[in-house]
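The structure appears right after this line, and notes come after that.
A single protein chain has been removed from this complex, and every other one stays in its place.
Letters A, B and C name the chains as they come in the text, with residue numbers starting at 1 for each one.
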């Protein structure tokens, strides 16, 4: 070993190598390849798939799920499994957004995101400081958030006269919605946080082994809280995007985001045990599911089949993940 | 006198605009009518509402007004009320035929009639948008299997075939009474049929709002489409006002609550009344928006 | 000797609540203690109790079965589809289905060694889709009023066959946990799985048993409620998971495993049933009801975390001082 000390400097020095087909990355790689294969096959065999209109509808779904999956991935990577309060956060965010929209778009967005920060802070604080079970905490949070939303809105649709269609439904080019830039921005920011910032690194290490992290003096509480804050922030952002579609807020908007986001994270190849995975894995997972869902819809399959496919995909990736984890340990 | 009589209203939830309005108007009308009343809501959970029926029976009121979460799931509860000898008014959701022996009065919409009116509204819309009497549309229905959705769709299709055989229905997708689901369903229909589509009928204004978003996302100008919804809900009111939606068929909480209270008063006074009392359901267009009491109250 | 003196913070909380909650409602509403209302309370206990009981067992072995949430609906749908000739056959089919899914859940945990929170989440989504699929997006009517009448017939004021079934399940599990080897092994499995295996406890059997119970009880609860509602529906029991989890944690079941007593779980369910019954008697809005249920769960999950430890330690210190 010591004879290689003088070895030439090389790119392999990067601190996170693992090629595309290493056990760590194989699932993420497989999903990316599947996306390409599926898109090609669907363009040939599914009528209506290869059109600009359809591209746009796939991208809209990808954005709404991908944005929250990007945030949720941080919670998963930090070793806290997942959150079941995403839908609730997005729902209440549509209401906050529509309520404040009359004061202008920027104040509305800022207020909504601020609400997201608070919701994330409370949950992260409970999990990180009070050491509560992350799943149950988020279930409780979801119930409280929905209760607050129902109490505030009375179930009514809140509407605003200020129209923000450019954000909700607008396109840069036919087939490419404006929202795609939001997704890209979130993706880049979250990825930067995870792979370049100190807290992001700490988050990953905590997810790999929280005991070692504790003995290494890493900032476990802060990292946990920040992961939750970002996750809730992206959920709130997704609420903004939904609310912007028709300048309306309603508690039933955003339903189903929880499972879609979890499925995207798991399918994309973020390890449920924590520590492994990148933000763009989760976003690819969202794209993958959006394409499957789109094909099913175009083929005339309904909600139930979609749900079953989603569940099957989650179970399959959990099983695959377990097998890969064993491979990795060998 | 009626002042000593008590009524319990069991409502599915107050967390929907329609439900909240209903509750508001009900409280106002019932207070004016002068009987004592309590209201209970169940978070849209049939098991919970069935449990609440047992609680309500325990209170032994003079009448129960039940707005069933689910017209099938509450039949056993209606039987229990009947057995307990408490007069029962079913409100809003038309109950199944076989539950008729268990209740006294139904007040609420007539779904098939609403569907038929919608067909006329659509034909008007076609003319107004310059599509003439021929063209293609699709339909967004409610949650499959809900009687309201079935009735409205059935009435609409039958009447349309009769009065405008030139308008073809390209497809039909459930929107589950949910704006988002309706939007996704409409998105795929727009993807599949694109520019072929001249109009859309959604059995609820809220779902039609989702259709309008889907059209915008698909780069289709919604103002060119003949759009008809039902309910004159806030979304419908605004979209008609903005000139996007052509018409809606009124089915509003204002009359729904008023009719329920009236039925209760008659029942408490022992006056005779029809077993079925249907709400009026006029077509509402931009010119007649003031018919929308519910939406106006929230505006 | 010091058996009954081992009270901790959560025991005091539980006893306090089971006395205080009914007392408060009895003071506010004259109807609360009426036999009709208490019967309604017990009927609610019967529904939540079955689900909470199964879920608690998975918590005792150190796992958590999220799939009960959609199993209730699927159980009801299976009844509605297969119970046309006889409700018994329908209930049997539902229970067997729940059992099989439970065994699969256990197998995933034993074989793959993944957290059951994750594997059962997948199963939960899958089951939910399966429910919509068998219902064809619809509700499935099940008009068997004789069965419904029989199931909910009031016996001695506060009992009914449905309530008896739940009480029976609690009683049997009480016996199993207290007087059988399996019961002991369940606790051992949740206490420290590896040590339990080393000491000779049958951890696989324990996991199978716990998940089989949670699956079949949830399916049974769904089948029974569907008889009473004359309907199988894919959305049935949507709120039950929160209630069952709250009841279990309130009943002293630890999320860490190895801890939980059947009679305390029953008390936990009763507290929650009383709370919901009282709130709906007062006619509070569903918003407030959601808020209160969520807050209760948040409270107990914090109690279950470090706070409970903290308080218990404080109490021990003051007691010994």
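The definition used in the following text is that contacts are C-beta pairs under 8 Å (C-beta built on N, C-alpha and C of every residue); 3 or more make two chains touch, one makes a residue touch a chain.
In this text, contacts and distances are computed from a predicted model.
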item: Options "Autoinducer 2 import ATP-binding protein LsrA", "Inner-membrane translocator", "Monovalent cation/H(+) antiporter subunit G" or "Hydrogenase expression/formation protein HypE": UniProt name of the undisplayed chain; value: "Autoinducer 2 import ATP-binding protein LsrA"
item: Partners of the unshown chain among those that are drawn; value: A, C
item: Residue among C:190, C:237, C:251 or C:305 touching the omitted chain; value: C:190
item: Touching the absent chain when the full complex is considered, from C:18, C:38, C:140 or C:201; value: C:201
item: Hidden partner interface residues of chain C, rising order; value: 1-3, 6, 179-185, 187-188, 190-192, 194-196, 198-202, 257-259
item: Footprint left on chain A by the chain that the document does not show; value: 1-2, 4-5, 7, 10, 12-18, 24, 196-199, 201-202, 204-205, 208-209, 211-218, 275-276, 328-329
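Just so it is clear, only the chains that are shown with their structure count from here on.
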item: Neighbouring chains common to chain A and chain C, by label; value: B
item: Remotest chain, chain A as reference, centres from CA atoms; value: B
item: Chain centre separation in whole Å, for chain C relative to chain A (CA means); value: 31
item: Chain B-chain C separation of Cα centroids, rounded to whole Å; value: 36
item: Two or more partner chains touched - positions in chain A; value: 150, 154, 302-303
item: Set of chain B residues in contact with two or more other chains; value: 13-15, 174
item: Of all residues in chain C, those that touch chain B in their complex; value: 31, 34-37, 39-40, 43-44, 47, 135-139, 141, 143, 145, 148-149, 152, 225, 228-231, 233, 236-239, 277, 280-281, 283, 285-287, 289-290
item: In the complex with chain A, residue positions of chain B that touch it; value: 13-17, 19-20, 173-174, 176, 178-181, 183-185, 187-188, 190-192, 194, 206, 209, 212-213, 216-219, 233-235, 238, 298
item: Interfacial residue positions of chain B with respect to chain C in the complex; value: 13-15, 38-48, 50-52, 54-55, 57-59, 70, 72-76, 79, 98, 143-145, 174
